[in-house]
Each structure stands twice: as C-alpha cells, then as structure tokens.
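Note that one protein chain is taken out, while the other chains of the complex remain in position.
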Amino acid sequence: MEETFEPKILGMLCSWCAYAGADTAGVSRAQYPPNIRIVRVMCSGRIDPLFIARAFENGADGVLVAGCHQGDCHYISGNNYAQDRIELFANLLNFFGIDQRRLKLAWVSASEGTRFASVVTEMTEELRALGPLGLKVQR
Amino acid sequence: MSMETRAYDSLVIGAGISGMQAALDLADKGYRVLVVERQASVGGTMVKLDKTFPTNDCAICIAAPKMVELARHPNITLLTSARVERVTGSVGSFEVAIWRQTTYIDPEKCKGCGDCARVCPVEVDDEFNAGLSKRKAVYLQFPQAVPAIYTIDYANCVGCGACDRICDVGAVSFLKRSQALMVNVGSIIVATGFEVLEPTELRKEYGYGRFANVLTALQYERVIAASGPTDGKIARPSDGETPARVAWVQCVGSRSLKGGYPYCSKICCMYATKEAMITLEHAPGAQATIFYMDLRAYGKDFQQYYRRAADHGVRYVRGRPASVEENSDKSLTITYEDTLSGEVQHEQFDMLVLSTAVVPAPDNRRLAKALGVEVDEYGFFVSHNDLLAPLQSTREGIFLAGGSQGPNDIPDSVAQASGAAGMAAIPISMRKRAAEAAPLAERDVSEDESRAGVFVCGCGKNIAGYLDVPAVADYARGLPNVVLSETCTFACSEDTQRRIRASVEEHGLNRVVVAACSPITHGPVFQQTIAEVGLNPGLFEMANIRNQCSWVHSTGNAPATAKAEDLVRMAVARADKLQALPAQTVEVTPICLVIGGGVAGMTAAVTMADMGIETFLVERESVLGGKLNTLATLAPSDTPASEVREQLVRAVQQRPRIKVFLSAEVREIDGYVGNFRVTLDEGVGGAVTQIQVGAMIVATGYREADLRGRYGYGDDPRVITQLELERRLRDGTLGTPRSIVMVNCAGSMNEENPACCRIGCTISVKNARMLQRAAPGASIYMLYQDMRVYGKGQEEYFTKMVAEVQPFRIRYDGGRPPEVRARGRGLTVKVYDTLLREDLAIEADLVVLTAALQGDAQTPRLKQMLKVSTDELNFYSEAHAKIRPLDFTTNGVYLCGADHYPRTIPDTIAQAAGAASRAAIPLLRGRVTVEPIVAEVDEAACSGCGDCIPHCPYGAMTLDETRKVLNIAEVLCKGCGTCIAACPSGALQQRGFSDGQVLAMIEAAWTI
Amino acid sequence: MQIAYYPGCTMKASARQHEDAALAVLGALGVELREMDEWNCCGVVHSLTSDNLIRHMAPVRVFARLREQGADEVATLCDMCFNTLGRANLLAQRHPEQIAAISATSGDDLSYDGGADVLHLLQVLRDRVGFAKIRARVRRPLRGLSVYPYYGCKLLRPAEVGIDDPETPAVLRDLMLALGATVVEGSLQTQCCGAYHVVNRDEVVTQRVSATTEQARAGGAEAIVLSCPLCHYNFDALQPQSGAQMPIFYYTQLMGIAFGLDPDQLGLEEQQIALLPLLERHNLVHAPTPGD
Partner (left out) sequence: MTITMRAGGEADELLRKVETLSGQNLAGCYQCGTCAASCPLRGSMDLGPDAIIRHLRFGLPDVLDRQSFWVCVGCDGCVERCPRDIDIARIMGALRQISIQENGDHLVVAQLPAAALRKLPPIALVASMRRNTG
C-alpha cells in the first residue's frame, strides 16, 4: 500500500479568537488530522511575513494564519493589517515558486470550534493533493 | 449552629454581563466583591447569543475574557448555584443570608474533563440550548463555562453512581451538602437580568409549542450559534433541512394591552435584524422576512445596521401577522396584511421565529422580598426615581443594573453596570481598599544558561488516554537545556504546584514548561506558582497537548504522541529564548477632570466626589446645566427642567471636592493616563490655568443640526425646532396655534444622514402632551417614519399620550420627506401617508421640526487634543460598542452623555455614573499597571520613518522630531504587536513575542 | 344530575334534531335537562353599542325568570343563545346600574343580581359528566369515521364568555376522540361561517362554507361536526351551492350513534345532505332494508 503524504502545517493563531476557537474544538472533541503545529501570538497583526517565509524554509508544506473575524479584533484593527499584509505576501509567493494555496488566511471566533476543525481538515486535504513543498533549507 | 459571618465590601447578585461588569469595576477599585449567581456558570444570556448587534461581533469572544477575569480576580469571590435568602441591616452594613446549593461535585477537585458526562445514562433537555438538544444529568453548561466544573442536576440524576466510579480525582460526592452562609456587605447590586416569554399561554395564534418549526428568538440564537446544537448550521427542527424561507414576527406579547405586556421589549427589532442577516449569510439563497409594526432601530448605528440588512436582502413587511397554520410538510402559512399595500396575504415559510416579550427573571419577586425592595407589576425591579435616580432601588444602598430593570441591550446594560458600581462604591468609600499585591522578590536569571524543567500532564485520562505521556516526558528529557522532565496526573492540582516549586529550587530551574491544556485558561495558575519561588512569570511556557492534541486526535495513539512531542519541543525552544517581563507601574495623580457641565458632566462630577475623588468641572458657558437651561419639562415625569437643573447644580455646589470653572475651555492637553497636564483658558480677561489630572471624562453634549433651507426652516418664523418649542413652552410665548404639525426625523433617517436620533420620538410624544396643554383644542399632527418609543416606560408614555391627546399620526417614508410651504396666511405641509396611501395637505400655523442631532461644534478640536475619534456626526467613538461603551481607546479618558450619542436624561445619568466608575479605577488605585507584553524600539535601528505610527490603534507611538526616533508610551501600548510587523527596519520588538521567540518555535516545529 | 335548560327559539324550529338527540344522549348519561317554565327569545346577538340598552332586556329577562324559578345555572344548546346570555350576564355583573335602568324602563320586574351561570351543553359534557364517562358509555365506537370539528365564533369568543381557548379549542376534538372517531383539524375551524348573512348576503356564507369544507376534505375528513344551529343551517343548506356534499352532524347526533341509540331518536333525516350513507359505509347504523 502506498503511504499517503502527510503535509506539515504551521498555524499562527491570535490568542483571543482563533486560538480560543482551537481550544473550543478540543472541548467539543471536534476531530481533525494531526498535521498542524500551532504558534500563538497575541494578535494576527503581529504576524510578520518573515514568519511565514521561515516556516516554508523550515519544511512547512502550508501555513495557516487565523484571527478574529473582521470587527471582532481585540485590538480594534490588528486583523485588518494582518489581512493586508498576508494578502500582499501571498501574491509574492508565486515569485518563489510557491503555490498560493499553501498560505491560508481564516477568521475563526472563540466559539467556532467545529469551524476550526473543518478549516484544518480541508487545508490538510488540499495540501495532500498538492504534495510536498520540499523547501527545507539546511542551516 | 453558629455561623461565621464573612465580610465583603459589596455584593453583586447575578453574573450576566451586567453583574460581571459591575463586580469587575468594583474589584478593580480595590473593593472586595462577592458575586452570587443562581446558575452553575456565569455569563447569563449573552453567552447564549451568536453574534451581537450592531457590530456583529461574536458574543462569546467578548464575554469569555470577562468571565475568566471575573473568576481569577483576587478581589472577587464567586458563588455559583447560590441564592440570596434574606437581607437585614442597612446601607454600609447589610447582613446577607445566602444559600449555596450543592452540585455534588467538589469544585476544588473537578478538572472539567467530562468523563462523568460520557458515562451518565440520563439524558434531559439542555436548557442552555433552549431545549433544542440533550445533555446528561451531570453536565457542563457550555464549553466555555466558568467555573469549568461539572454539575450534577440532582432532580434528574438516577443515582447510578457511574460518574463517581469513573471520576479519576474523586470529585463526585453525593454526601456534599448545601451550605448556608452569612456575609456582611456595605452595598448591593442587583443584576438578575431577564428572560423571554414562551408564548404557550398567550398569543397561541402563532403556534408556538404546537408546530415544530416555530421557535422563540432565543432558541433561534442557539440554532445559528457556532457553538449551538447544530454547530451553526441552520436547520429546521422538524427535519434538519436548511430552510429556504424564514420569517420573524415582532412584538409577540410586547406592546400589547391585551394578550401580553404593554411595554416595548427594546431589543427584539435589532436582534431579529441580526438573526435575519446571519441567516442570509449561513444559508445563501434563503429568504428572510421580518413582520413589524415600528422598526425600532434607535441606537447608535442601529438604523445603519437596519438599512444594511435591507440592502442585503432582508425583507421587512409592515404588518402584524394574524395567525399561523402548519402545512402537511411542516412548513407554515402565515396570514398577514401588508399595511403599506392594504393586501391580506397567505404566505408560506419553512421556519418562523417569534420575537417574544422580555419578561423578568423568574426569581425576582422572591428576591425583591428578601432584599426589601420593590418590583413593578410584572416583576422588574423599580428605581427610586425614574428620571433622576435610575439605578437606585427603593432601598438605600441597593442598586440596579441591566435587564433586572427591564429590557436592555448589552451596551446599555454594561453602562448601567458601571453606573451601579460607581453608586455602590459610594457607601463604602471610607473603607480601606485591598492593597495591590506587593511584587514578589525575583531572581535575576538574565545572565544564566537556561535550565528548563518540563512537566507533562496526563489530565487523568484526558491526555494519558490518547497519547503516551511517559514517552513524551522521556522525549523532553533529551531536549537541549532540559534538566528535568516529569509526568503528573493533574498538573493544576495543588500537590503538583508544590512539586513544581520544589523542583525549581532543587534543580535551579530558570524556565518552566508545562505540557497540559490551554495557556489561556491555565497559564496564569503556573505563572503564579513560579513567581512564588522567585521566577518571573515571563519565564513560563505551556504546550497545549490536551485541547489542541489529545482531545482532537483521539483515534490512534501514535500520531497524537508524535504531535505532543513536537509541541513540547517547540515550547522548550521558545522557553530557551524567554526573558523576564518587567512589571511596571505608573503613579497616578488622583484627580479627575470633567469637560462639560450638562446633566452628564454634573452627574459624573458628583459621583466622583462622592467616591472621594477631587474633581475639576469645566463648562464653556457661564452657567451649568447644558440643555436643561433650554428645556421646559422632562419626560417621563413632566418635572420642570429648571427644578432638575437646580437640584443638580446644588449637588455640585455642595461638594467641596468639586472645583467648577465656568466660561472656561480646554486649550491644551499633554501627557497620558495618570498624568495629564491640561491648560484651561477662562475666556476673555480670564486666567489661563494649568492643572494636572489622572483621568478625564468628556461630557460635551450635542446640538441640533442646522436645518436652514429645508422644511421652510429659517424662511418662516412659524417653522421651529423642538428645542425652540421647548424654549417657547418654558417662556410661555407659544401663542395660540390651532393646527400644529410635528415633523420627526427632520434631517435624519435619509440618504444624507442615515442615523436615527434615538430621542426624537420621545421628545415629540412629550411635546404633543405639552402642546395640548398649552394650546387646548389645537389639532396636532405627528409625522413620523417609525415611532421609536422603545423600551419599558416610553411605549406606555406614548400610549397614554395617544389616548389623551389623540393626535393624527402620519407615517411617511424617508424617501419622500414632507414639504412645508407658506400659503396665504398659513403654512401647508404636504406629505404622503403610507398607511392611508394618500397625499395629505395639512393646513398648519406652527411646524415643529424634530431636528437631527449631532455632537458639539467644538468636538473636532477637542478630539485632536484628547487623541480620540468621532463618527461623521461628531459623536465620540467608544473603545468597544458592546463591552467598553464608556471608555475611549486612549487610556484614562472616558465619555458619557449625549456626546456619545443622544440619549434621555435617565440614560445619561446612568452613563455618567458609569464613566465616573470607570475613571475612578486608576484614580483610586493610585497607579496603573503597564501591560508587560509591550512593544520596544531599538533606537539605533530606528530610521524615524514613522511607518509604524498609524498601525497602533491606541496612539501609543509618537515620533521624537528632534532625535528622529520613535517614542513608545508604554502605558498606552496594549501589546498587540501590530506595529512590529510594520517596521521596515526591524527596529521594533514585542516583549514576550519577539521575533527570536516566535521564530524559535517555527524552526523547532519539525525535526526533519 | 338535573340542570335547568333554556332552549331558545331555534331548538324548537330548525334545530329540533339537535334537541332530540341531546335529550336522548343525556338520558343515556343520566342527565336531565329541565326546561324553564317560561322563557323568551334571548335576542340572539349581543348589543354592541352603548345607546341600546333596551336590547339587553330579552336576555336579562331570561335570567330574572331563571332566578324566580329558583335556579342558579342554566344550560343551553344553541351557541348564539349561550353567547348572548353569557355577555348579558357579564354586563349584569359589571354594570348592575345598567340592569337597574333596563328594569326601570321595562315596566316588568327585571331585577337580576348577576348571580346565575349560563352553561353550554358542551361544558356540561366536558366538566360535569366528563369525557371518561362518555367514553365508557360508547357501544359502537366511531372507528374509521373521520370528522372535522367546527367551532365557529360564538362558542369561543369573546374569551371571557367562551368555553374553550379561542385559538386552540379542544372540546369537540376531545369529545370525538372519546367516541372513537378520527379527527381532522385546520385553521378555519374557529372562523365565522358568515352567520346571519344567509338572510340577504348568502354569497358571503357560501364562500366561507366552501372554504371550510374544502379544508376539511383536503385534510381527509368525511364529515363536519359542530354545535351551532346557525352554522349547521349554513353548512347544510348552502354547501350544495358550492358543489360540495359533506355531511354535517351535530355532536349530539354522533354521540347518539356511538352510544348505539336508535337512529330514529337522532333526527338524522332532517337535513339536506344525507347522513345515513356515510354512517352505513362505516357500519355505524343498519342499512335500511328496502320497503322498510
């Protein structure tokens, strides 16, 4: 039997909504594939494109950035800046020969546990279809 | 049996959003607060909602942090499943008897793992989900419940003991008894909220309880809620299908002289609009129809929200349905008259939502008796004086907030809660407040090699059952810098805390990593633990191997174990880079400045002074009073405005702590929270004064829009505004008009200014009464779009007016505003009546315009100085529409009254007391704590480009023009880190989340 | 059990079969209706305007006579009488001064203290006899017979005189279930049939009757069961104009059938739309032998 490719996903989640939503997924026992590794930041506005780039260099096949829905940001507007930056950066990915679908931006509220699970599930499946990125840089 | 009496400063009854806000406001001032909540978890109604109008933010996202804060606050004691039995004594010293119902589970032991619920054989309707799903006899109310402890519902438990047998920590005990407690408090706040009517006895024509697909709006909130029984998928109860047509019926049991309650329930027009909008989002292609009589979108941004909903396709039909019948496919046929066309229709829908009346909490009458206060004929708590003391109950020292008084939305509830907290602080103002905990002595580890200790938790079987905990601990032991790695059954239990403390000392640990549940809920517990042995809380890190691992990857041990190892490796990598987070505080000048001397400013100043705080009150005019100097009488009690003015001015003058500056204006403001330097200019010939204050309250009021050139205003002296009418009524210069036309929404609710002025309708109702008295026999015409006499009190006031005055009420459309023309000796008002569907020409000799309202003319200048923002109408923008309605985003500056948005005097007073309560927090504490996770600038790297400045939502950054480097006011920074990613030079860092710390985790995420 | 009985004009005219059936059925249940010695027309409709006190004279006189005869409650079969008497009684209770005024102008002694009760026969059956007892008396359950209970207005409204919930009445349904029938319900059960418009606006009545029978038919009903003699007339007489032929029963007739009483006592022949064929189809009466 051929082994299915298991993508590596880095999740960068804001503390107030998306990370709390991922916690809620746990409380509700919503199941999703174990492919994601989560890094918590206070606000999605903190997420520097550098982090994403470094994740790809380090072997991630995909990066999920998730924060509060528009209008819900605990810091008023951080998620707006996040959206601008991430979208801009996504456009640059093509230059590096990285499929834009490997970077995903999602808004997940603290109560959306099942939504978080389905976002991760879908992303895992999509990346399985895309195959490995293979960008691991040796340091 | 003698009972020990414990002393607290204040008691808060009910822990919905109102009770939580009131308790936090008092506790933050240093008062010790006891919170008594009837249910097993705090949160009240708000946590059952999906999103909240008018900003559509997620209810749980904004409520959950308050819940956690409440549970963790050192000055708050929380008693859930408890009730107040009896109150004796008087203000300053109430003796309170409390009954705490046992839940048969030891709150100290329960880990919230839910094993018990899994094995419990009993299923009952889940009241949290309004009966739309089932829960067990042992249950957690909802996933975010606080405290996160299971409860046994004894009435339904069959005593099988399965829970007891499975519980690893032995938390279940059927021997645990209910407790009677005695406490002594100085003041009490009642925040018991409200419930919604279930129309099974009244209004049966709508089929609730008979037809499966007829729900109450609260049930529907659970249907659309992401955390609800259908995970937010909109499903018909009869078959689980997504409905294609959903309808709402408004005022079910409200606004009814028969078959319900006479008052308006205030919130339902807006929540129906919200629910309809969410329905269109969740079920694209669906139709949403709202049947209404008057669409009461009265608040700030409410009308815009309503327009947006209509633009998104929500259909509004003016007409109150007569009956509902169920079809064989369980769809519903509704019979109604579209009153704008006059047609009676039978229309089919898949689901029907009833916006049912808000009714008092069921226990109110008993509680009122226990408290010795009055409730009204329905069971809502009544205030001592509707106009001037809206938050004071009928007994001194007991105050009211939120839904306990009647229907209220979240912003009004929160404002009232802060107001009640301000009032409740007064009788206890002489008491000694809890001192800030002295910072613990800290070991400096900055130069040391990192030595980490790892503790891997099994959480009973919650982690250990799904992954190999010893293997993870073994793995951790091999990681760089790890000197110790252990497993523990329950990391958060007291014995593990002891072990952690001992290990830190024994092994000289300078980093601690716990692999367990979520840092959000449990992080602070461990941070406190290591602080006790001299480690800075910044040196702690957590790996979330339960919520984000064992619980979500419960099938197959190996992948979960591998992931847990990765998570631990990431945590250890980050721990290596952690640094101490300095705890900083800033001294505060304990003086307040209030700008504006109307009802709002005077009330705020008086409340401040009564809390023991020196206050400056600055008024631009030569007299205090604001609009009270112009108004004739005041609704709802018809009290002369002059009387109210005298009363308030006297209150100000009697308080030596208040210093009033008249004919004075603010010229300059410098500094930040705790230390503002303000320059006052006392007008021509007056002095220029410098004052230093710790906090500021802005209460600059509102004005009527300039309507010149419209509705004949300015051209004809017989066309006047409501304020001008008030002046004439006051001065007795009305004359003898025989026909008077009032035009509501003059200059508002149209394309150019979509806002609804919130108070215009009530003003027109009051003045219809006054006009009938001043000009007996005159015909009175009221031209309106929707009659927005919202809430309890106003609707009844309106009904009374209608019966007495019998005005002609003419409903016009905002798109076809009335025209006023001079004709011969009289005036003619032309208007299209949408209910008669005819053009009317009304002969009038006085036209009164209910003019659009706006913020003060000088607001644009003042807002620059205050570094705050406003909307298009010059009304100030609050920090958060729902949970911080009285704060600005700028720390230390607060707002109240009509400068935020027009409001009635009772609402103004509640808000002003609330703003005083908020501002008193830093002033009474004497210091403000600086957020430890702030941004820092590396001055050497900074090029002074200023790119970061606009990214900071709190205005914490300024450019030092002379040195050309960035300057961060740490006390203003709230630690979001948004600026950091904006800096092109890499000159910014965030403490606790530096690039190095984040990248360490990313680089450690995978080993290959 | 003995109860005073006020028949009203119609029970003695077009609704004889209802009275016959009622007396037979009540006999079987051991209830005796004792007809008042002296009674007059109730006036049929309650006066709705305030300048028209004189119109209350008729019902008040009924109560005055009742009191003279020493009774403090009276039963009626007719919904319209029930409603008119009930509302007049409320008036007497709430505005005794108006009764005094009526009495003064009438020249007759109409003193009435509001102390009597008016009962509808359905109330007697539900609240005094009880459906359990009725169920026990059933000899020939109406198994398989599907009926649509029709309430109309006067039995239910205004709520202060009505005998059941005006939006979700149950009394006829529960009675029919006790008899073993199948019940079909629908929204038009509680809507007015057009009432006295049969006199000069019968198109109004025809429209209501046809809509209601259509709803009953669509729900699978084979017959309508009702209580009011005016509704009965309207449904029976005007249905053919809309082309429908659904049998109309008084509830007393169906009780009689279920009790196994002699069909001859139940006045089954005395209406336009034949009742027997349906009953025969369900084997609820013996088919008459030809030449019988």
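In this document, chain identifiers A, B and C correspond to the written order of the chains, with residue numbering beginning at 1 in each.
Criterion: a residue touches a chain if its C-beta (ideal position, glycine included) is under 8 Å from a C-beta of that chain, and two chains touch if they have at least 3 such contacts.
On a predicted model such as this, the values are computed, not experimentally measured, just so you know.
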Chains still shown that are in contact with the chain withheld from the display: B, C
Chain not shown: contacting residue from B:S323, B:N385, B:T639 or B:S985: B:S323
Candidate in contact with the missing chain, chosen from C:T10, C:S103 or C:Q123: C:T10
Residue among B:T799, B:N967 or B:S985 that touches the chain left out of view: B:T799
Residue among C:I102, C:L179 or C:A237 that touches the chain left out of view: C:A237
Residues of subunit C (touch criterion as defined above) contacting the omitted chain: 8-10, 13-15, 41, 43-52, 55, 78, 80-81, 152-153, 157-159, 166-167, 188, 190-192, 194-201, 203-204, 207-208, 229-230, 233, 237
Interface with the undisplayed chain - residues on subunit B: 205, 251, 255-260, 293, 318-323, 335-339, 342, 344, 738-739, 778-779, 781, 799, 802-803, 805-808, 811, 830, 835-836, 838-843
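Quick note on the criterion: only the chains that are shown with their structure count from here on.
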Parts of subunit A lying in touch with subunit B, wherever the complex brings them together: 8, 10, 15-17, 19-20, 22-34, 37-43, 45-51, 54-55, 58-60, 68-69, 71-72, 74-78, 81-82, 85, 109-115, 117, 136
Residues of subunit B defined as touching subunit A within the complex: 50, 55-62, 64-65, 143-144, 225-227, 231-232, 518-521, 544, 546-549, 551-555, 559-560, 562-563, 566-567, 570, 879, 889, 933, 951, 953-954, 974-978, 980-982, 990, 993, 995, 998-999, 1001-1003, 1005-1006, 1008
Subunit B partner contacts - residues on subunit C that touch it in the complex: 165, 167-168, 186-187
